[in-house]
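Everything on this sheet refers to the single structure shown next.
For this view, one protein chain was removed and the others were kept in their places.
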Amino acid sequence: MSQDLKTSSVAIEGLNDSALKVRLKRNLEIIQNVLENPTTVIGLIIVILMLLMALLAPIITEPNMPDPYQMPRDWKAARSAPLTPGHVLGTTNRGGDVFYGVVWGARTSLKLSLIVVCLTVVVGVTIGSIAGIVGGKVDEILMRVVDVFLSIPELIFALAIAAILGPSFTNIILALVVVFWVKYARIMRAQVIRIKQREYVDAARVMGDSKMQIYLKDILPNSFSPVMVQATLDMGNIVLVGATLSFIGLSEAGIAEWGVLVSEGQAGISAGRWWASTFPGLMVFLWALAFNLVGDGLRDVLDPRTETKR
Amino acid sequence: MSPDTAYTSDSLSENLIASVTNLKVYFQSKQGMVHSVDGVSFDIVDGEMMGLVGETGCGKSVTARSFMQLIQTPPGVLAGGKILFKSQKNCNKCDGAGCVACSKTGKNILDLLSLSESQIRELRGERIAMIFQDPGKALNPGLTIRTQLAEVFQEHRENDVFKKAGITNNLDGINGYLLKKYIRQELNLITKLMLKFPPFSGFRKKVDKAIDGLVTEALSETQIPNPNKIMERYPHELSGGMKQRVMIAQAIACNPDLLIADEPTTALDVTVQARVLDLIKDLQKRHQTSVLYISHDLSLVRRICDRVAVMYAGKIVETGDAETIFNNPKHPYTQGLIKALPSMTHERGKLEAIEGMVPELINPKTGCRFASRCKQKKSNCENNDPELKVLSNKDKSHKVSCFLYE
Partner (left out) sequence: MQIRDYIIRRLLVLPVLIIGTSIIVFALTRIGGSPIGIYLSHEMNPAEVQEMKERFHLDKPVPVQYFYWIKGVTQGDLGWSGVASAPVVDVFPKKFAATMELAIAAGIVAVSLGIALGTFAGARRNKLADHIIRVVSVSGASMPLFWFAILLLIIFWVWLGWFPIGRSDPNLFEAIPHPTGFYTIDALLAGNFAAFRDAVWHLIMPAVALGYGATAIIARMMRSSLIEELQEDYVDAAKAKGLAERVVLKKHARRNALIPTVTVIGLTFGFLLQGTVVAEIIFRWPGLGRWMASAVLRGDQATIMTYVMFTSILFLIVNLVVDIIYANLDRRVVLGE
């Protein structure tokens, strides 16, 4: 044991010398490995296209003033088929331009997923870290709470919360945060406990680091990759669940959001007007697929052991 | 494909049971072709114990698995060579009279590498059997010992089972059809259900009992205490030594001509190793089985093997009688290996390691593979491939592949 400590503390000293170099080199290798997998590259390309579309939305289509996140209504051109001049992807029963919805929906989705992922990561990582570091009763109670949260199916839980808060896009964000933080807490707690047991943390302790120092220097950076993988997957899942909630009717009607648009387009289906639901739905699918592919690719590279365990 | 294609015009000397000639097995990888086994040749004399020694990754396991066509292709590639094999026994199904099964496996010389899937299956477990390195991994964790051993008899001893069950006269019509399907593991939902009810269930129980008997016999052969109890257990409920005995029982159940033992004691505790080793040696003597014993431990191989082939980086560097190799090693690698062995007579702290690293086997260049580590390297060692040659006319079995002796 003492032998182990000696060697690992030596290793740490060595690491400090060129820590930056080592980290840089490792990151480069990771990027290289990620880009070796063709499906990941496909996912990455779609992600980039989606992001471009979200960011360039005001350039691609003329923003609907005063609130560009509201669908423009062209009542005269309602129920136009795709390839109608001015309405490339057709319009809905209520004259909403499907193309506008598709483009601005990307912006809405980006907003939604970024906000929810950031908030859930902060909340989850904090709670998971507390559970892992403090341990004992606190850990026990927090983990039981996590268990309870996990015992309600995701969508139903989010649905109930959003319903109780009242139908609005902001409330969908809140509902998703309440539902999605749990996984990060679990991941973080497992990481903390695993890393706490590794020798190099022992070595750090021997060298006189405080708990907080150990946490900031050793535990937090090492937990980065599983959290990152989960966050990437969630970027897709959140839009999937969020759009479903909107589809059911929990957003304000008339906003430029893919789920809302699918729901609006539903009314024309029995009359054969397929386009108003098909295109925005396709966008949700591509968005979720792309982030799932990238997330899977990341996981394969960062944590090859768990590749198949899911 | 007619069964005749399996026959080969190659001849095999009278005393040999198998002969490997210029075997080449490569593996595709991202970096290129890995030449795991690159032109390996050696013979196995009937009834002897042949040792194949080398470091981890030198290709000895790949060589062994090639005997049974157990190399997955791809990524594996059979790049050339032959493994000739001559069975010493008559077919158990027709006793040499000639039948569909044994027209493939009768007393003919076969090239194991060119057999079809169904032909090699007739040999696996019946004429050639294998013991794996880690019995904990080689036994299916989800099936009882009985189920796993029974499969060998079900596959190769159908008639014996029926005879033992005393139902050879009841094998006509639907009854025989069902029981044969049962023993060959070809049941579907309906036939499975039918066998659960009389009159078929009675016959099925008799068959089960006969198989139980055969399994018990096989287990007691390897000195397992309480075979009746052990066979109802799952692998994880047994100790490592016990599991390896089960593996051995499974391998010798059909009394094979050739037993391939791939480091059978490596995964076991030191105290158990010796007993398992003695068991294999004892069984080999009693049944006159030929054994290909693979190990990284030269001293162990010397203890039990008649002859030895030393492998390095995909090639055989030296082969000969175990004693000759041990007392009079010629190849610098063999010499290094023996110097690296701890022994009672050694001075304390004076073990010698071989300097350097095993070379990469990805698209290797010509030249002796050991050249980079060899202390007696000559100018032509790195540019030419040495061949395995007889050293002197006195001992024709002792061959070395090294330019020092040319």
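Should a chain be cited, it is by its letter among A and B, assigned in written order, with residues numbered from 1 in that chain.
Please note the rule applied: contacts are C-beta pairs under 8 Å (C-beta built on N, C-alpha and C of every residue); 3 or more make two chains touch, one makes a residue touch a chain.
Keep in mind that this is a model prediction, so the values were computed, not measured.
Interface note for the absent chain: among B:53, B:139, B:252 or B:400, the touching residue is B:139. When the whole complex is considered, the residue among B:20, B:130 or B:316 that touches the unshown chain is B:130. Touch with the chain that is not drawn comes from one residue among B:24, B:121, B:296 or B:377, which is B:121.
Residues of subunit A that touch the chain left out of the display are 39, 144-145, 147-149, 151-157, 159-167, 236, 240, 243-244, 247-250, 259, 262-263, 266, 269-270, 272, 274, 277-278, 281-282, 284-285, 288-289, 292-293, 296, 307-310. Residues touching the missing chain, restricted to subunit B, are 65, 68, 70, 117, 121-126, 129-130, 132-134, 137-143, 151-152, 155-156, 185, 234, 236, 247, 250 (touch as defined at the top).
Quick note on the criterion: only the chains that are shown with their structure count from here on.
Centres computed as Cα averages put subunit A at a distance of 52 Å from subunit B.
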